[in-house]
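Every protein chain but one is kept in place in this view of the complex.
Let's look at subunit A:
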Amino acid sequence: MSKIIDVTMPSLGADMTEGTLVEWQAKPGDTLNKGDIIALLETQKGMIDMEVYQQGVITELLLEPVVSVPVGTVMARMSVAGEAARPAAPEASYPVAQAAAIKSPPVTSDQSQQTVIPQPNRPRQGLLASPVVRKLAAEQQLDLSRLSGSGPEGAILLRDLPANGPEANAAGSPDPAQAMRSAIAAAMAKSKREIPHYYLSLEIDITRAQRWLADFNAERGPEERILLLALLLKAVARSLHKYPALNGYYQQQTFTPNSAIHIGNVISLREGGLVVPAIHDVDQLSVEEIMVRLRDMSERSRRGVLRSSELLDASITVSNMGERGSDLLFGVIYPPQVAIIGIGKPRKTMLIKDDQPELAEVVTVSLAADHRVSDGMTGARFLNALANKLQKPEKL
């Protein structure tokens, strides 16, 4: 027994309203497993590999790339096993997508008909470009055939266009940096409007952690070294077990703790803006494995291709500014999460231990958390637990 399900344009954040199908990565008749990639999308958050959320066979592809459609638009259909059939798009563990899907206008038949009409004005055969790119190119009188595209089969993407002049911005053109800035602004404004934040910080002695890292890295080449962040993430994940009120999602006046610990990592992009892909089940990974994920993620963020699940389901966020950052970071919670941890820059200082001054290396870790879900004492206990974990780096 099998049944047909819809595969829809996913929402990769409460602020995303539409996405562009750049290319199908599968065809009718293909069997896909959960997590396989069905399409390449271009969104405000950059290029995304869109995954499917259950196993099945593609029966129909309903859109012809390159086309922009609202979140929730049916893009394809799949035949899945009947008994196990669940909703096509992100299930219960992906609340961000659900929240946004509810918020976004329902797709009427009129709209969906519009969206499947192929772009009428393809300038010439073999030249691929998204509608946004075509619109901008027309406004700026650019000859697309003279640009080289960095997308699949040379498709011209927003990032391939020359920087927009001030005229273009004045005319309200959606240049990519501005699109990402708007997306960040929408999420952060919602957070500041709705979430009663409280803020705490604790100076944590990382002398032992740094010594452990120096020992670990001493004999290793750069491709095998571990950064302090990997150790910190592991310590955060392990400390969170006892503080479920900091790890989960607040939606429709209800907090739901998440049993899994998916940590979103703030990655600043060179061209401005940021993305926050998640590492899944951080508490289950070794420090080395966390470092492998971090490397992979930073490389893919730079090339601009992240996976849809990475942007969907972080249950808490860590923002690490590193050595070039500030001493203390006051985070803004990314809804529907309920906490964000900020890591300041490591610095050397004198600590008093057993009434004796001692040279030590410290980092100030901050917590911004949601007062609808937890109180300051909970947050403070969490920070102290984290500090304790970091005194035994070899056990992480």
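Remarks
Here is the rule we go by: a contact is a pair of C-beta atoms (placed from the backbone, for glycine too) under 8 Å apart; a residue touches a chain by one contact, two chains touch by 3 or more; residues count from 1.
Throughout what follows, contacts and distances are computed from a predicted model.
The listed options are "Acyl carrier protein", "ABC transporter substrate-binding protein", "3-oxoadipate:succinyl-CoA transferase subunit A" or "Nitrogenase iron-molybdenum cofactor biosynthesis protein NifN", and the UniProt record of the chain not shown names that protein "Acyl carrier protein".
Considering the whole complex, the residue from A:Arg181, A:Arg238, A:His280 or A:Arg295 that touches the absent chain is A:Arg295.
Touching the chain that is not shown, out of A:Ile37, A:Val57, A:Leu142 or A:Leu227: A:Leu227 (per the contact rule at the top). The chain not displayed touches subunit A at residues 214, 217-218, 221-223, 225, 227-229, 268, 270, 294-295, 298-299, 302, 322-324.
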